[in-house]
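Left out: one protein chain. Kept in place: all the others.
Chains: A and B, in written order; residue numbering restarts at 1 for each.
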Amino acid sequence: MVAASAGRFSEAGQAQLAEIVSHYPDPGGAILPALWLAQREYGGWLPADAIAEVAARLGRPASEIQGVATFYTMYNTQQRGRRHIEVCTCLTCGCLGAYEVIDRLEQILGIHLGQTTADGEFTLTEAECLNYCEAATVVQVGERYFGGVNAENAADLVARLRGSEGCTPESLSNAIVEAIVPGRNAGATHG
Amino acid sequence: MNDSKLVNVTINGVPLQVPKGERIIESARRAGIDIPYFCYHPRLSMENGANCRMCLVEMAMPRTGPDGTVTLAKHPKPQTACSLPADEGMVVETETEAIVKARRGVLEFLLINHPLDCPVCDRGGECPLQNNTLHYGAGASRYIEAKRHYPKAYPLSEHVVLDRERCIQCARCTRFTQDISGDAQLDFLKRGADTQIGTFNAAAFSSLFSGNTIEICPVGALTSRDYRFRARPWDLATQKSICTECSNGCSIKLDHRDGLVLRVNGRVNEAVNEEWTCDRGKFGLPASISGERLTAPLLRDGDRFREVTWDVALGVVAEKLQAAGKQAAVLAGSKLANEDLYALQALCRGGLGSVRYDYRMGTQSSEARDAAAMLFGPNPAPTGIAGLEASPWTLVVGSDLAVEHPIVFLRLRKSWRFGKSKALEMVSSSAPANTHVGAFAWSSVRYADRGLPESLRSACSLLLAEMPGLTATPEIRAWAATGTPPADDTASRRMATALSTGPGTILVGEGALSGPDWREVLVALGHLAGLTGSTGSVNRLVSGCNDRGAEALGFGDWQPGTAGILAGAASGATPALWIAGADPVTQYHDPQVAIAALEQASFVVVSDIKLTATARMADVVLPSCSVAERDGTLTNVEGRVQRFWKAFEPRGSASPDWLIAARLLQRLGKPSVWFGWQDVLADMRSHVAAFGGVSLDALEKDGAMLVAPQVVD
Partner (left out) sequence: MGNPVTATRETWGPIAQGMALTLKHFTQMIVARDKTSVTVQYPEERREQYPRTRWRHALTRHEDGLEKCIGCSLCAGACPARCIYVEAAENSDERRFSPGERFAARYEINMLRCIFCGYCQEACPTGAITLRKDFELADHHRADFLYTKQMLLEPTPAPGAAG
């Protein structure tokens, strides 16, 4: 067990965690938001240390926290590239060319589905329904959705991502934490 | 939770009265109605239960309509009987067409990813999944796609092997580690078809109780490394026994084949271990009695031993003992049965006129023992193991409870889990940061080296401050006031709040009273017990398997004790020494003293099951029997005398120690009337008051308690 004091949570992060925990009758209820917080504090993914720190801070068994973290696919238990491109391949997107988008992105990035580019910039994975079917094919990168992606404009998307702010696993985590703890901006590490 | 109110339910047309809130699966079982299940376990919580869906039943409840008519409203979906609380008027059907079909479907689903490698699986032959499939499943599966595959035999720990393909995600093992042992090492990782049991970060499954998960696994997903492929269930014979690895005296089953104990499983004994075992017993017991065993008496011949007949060996021993007379001494091991100990003391006192017999290998003093008896009453464990459940608070001092007394620990944890007890702990600051009791303790107070008396004193002082109205003599107040304030103030204050709630239980480990400061500890304990009104529930926990039996039979009464016996052996004052089942060379607290004494001793006979380091230094070595090869009784930490049964024949000509003693008595011209172990027990019952209540009938059940000696003023 890693002592909480040995963790990497920033002061602001600790304050936010305290706020989150105060919303629940039992610290066990705060596991999901605490994991988002940890994903932000640990740079966009949840290494074992992050899980151990959440466990110590919530007073829950580390095995349980890891169970939760591996259950939900939106937590990154492996390190992702700086841009995690998730292409929806559910029914609508799948019918409207998601697989062509994936083929094109694989070609542009030079990687296969589930891989990360050698420079650590992009990771490409499939996603289940992102609930934005009217704009199929939908691609999620970090906290942002990109609708109407097709094989033709995929290259533009990649080019646009290279220059954009945010859209990282970290900023996604931060956005979610901000939504849970409204009005507290102190912990934001990205604008 | 259940309350005592009874409600009327009908299961398969059988009207029953059951406690309100009782789970239907339990009501049905009591009524003799079979509901199949995998994940349900009466001792595990339902919070993460109802996973396997095997116990589906149809249920209807009476509903009063707007016009006052009562109709039976059937629940549209089948319900899991393991999570269905009984309520007034409930009507349950377990064998309808829909349920039979649902069970078949559930089993087909469970078997989709199950490898069906029953012929090579250690669970095959005693597997609930096999049995239920045979009784309730379809003959064939319609699933033709590829099954899930993982590497076989993933080592979760040195004892537990995980086969992820076989797992049906019932969560029994995860709930065991969360609810019962409390280490919460196991949980489900990933999800869907990828769900698997695992530890955090794939660390070793390091629990003191991991073996129980093997037993409760309803499939062959968790198997034992030691038992792996050693036998199939139909190759084994099973005998009831008692674990000898610590003083808790768990009821166990020995599964044996060809004179080898292959595995140990828990046996239900609600008074002691419920159904659990610890890893030390489960894996340690078979190891401790297997391996190279003594099969014939050995006589020293220069630097070597030569095999001799019992006649020759006993002739030599009897001659030496006779010559030594009342200077002769006996050191008894902690795993000897009550019968052995009784026969040994009969040999000493009756046969030789000697009072030099002892069992202690540590620094426990008989003075401390007697003083404690004066302070807290003659019964060293008045609360008992099951009694912990009713105690509002339990203070543990001087013991790493989970390691020394694993089953007492489980009971303490159970009592805390059901909200009945606050666990309090005083632990040395040299102990690890996360103690086992500390994980759930209401308060865990740390004290510096030798600081236990001070820690107890400050607890008294805080308690007096907490409860100004407490009756206490000025002497006690003055004593309490002179103490140094505790280093760990918060924990101490928190402990005082628990102590102030009334009488509770104090568990005193052997370590607390065997140090040089035992007087101070005892005084402080006496005051604390007196102030909290717990004088009658101070439990002194002994560590060795049958130490309670040895004490009850007068071992350790002779004041110089083991130290005196060893000193006598070294100086020649003890010309003949019989070490029965003990190994002072490795067990005595100062091994150098023991080794020196054995080197200088004029005659040492050792009876043991293996050629121990002590036996190697002996003049005569006699082969004796382990717990699996003989009948007898053992006394556990709470003074419960429990019977164990012979599982298979002894090796070679090995013989239990009581029989060796009986043969020696015969040679000394004082024959006993013992022809079997029952004769020794009968003798013991009529001559030792403590064993007066031990009847064979009680021994067939949960065992019989020692009778505490009456205090005569």
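FYI, a residue touches a chain if its C-beta (ideal position, glycine included) is under 8 Å from a C-beta of that chain, and two chains touch if they have at least 3 such contacts.
A quick note: this is a predicted structure, and the numbers were derived from the prediction, not measured.
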| item | value |
| --- | --- |
| Touching partners, among the displayed chains, of the absent chain | B |
| Residue of B:R104, B:R232 or B:R667 in touch with the missing chain, whole complex considered | B:R232 |
| Omitted-chain contact residue, chosen from B:L72, B:V120 or B:A390 | B:V120 |
| Residues of chain B (touch criterion as defined above) contacting the omitted chain | 117, 119-120, 124-125, 152-153, 228-232, 234-235 |
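Note that only the chains that are shown with their structure count from here on.
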| item | value |
| --- | --- |
| Cα-centroid distance, chain A relative to chain B, in whole angstrom | 48 |
| In the complex with chain A, residue positions of chain B that touch it | 174, 177-178, 184-191, 198-201, 434 |
| Chain B-touching residues of chain A, taken from the complex the two chains share | 1, 48, 51-52, 55, 61-67, 70-71 |
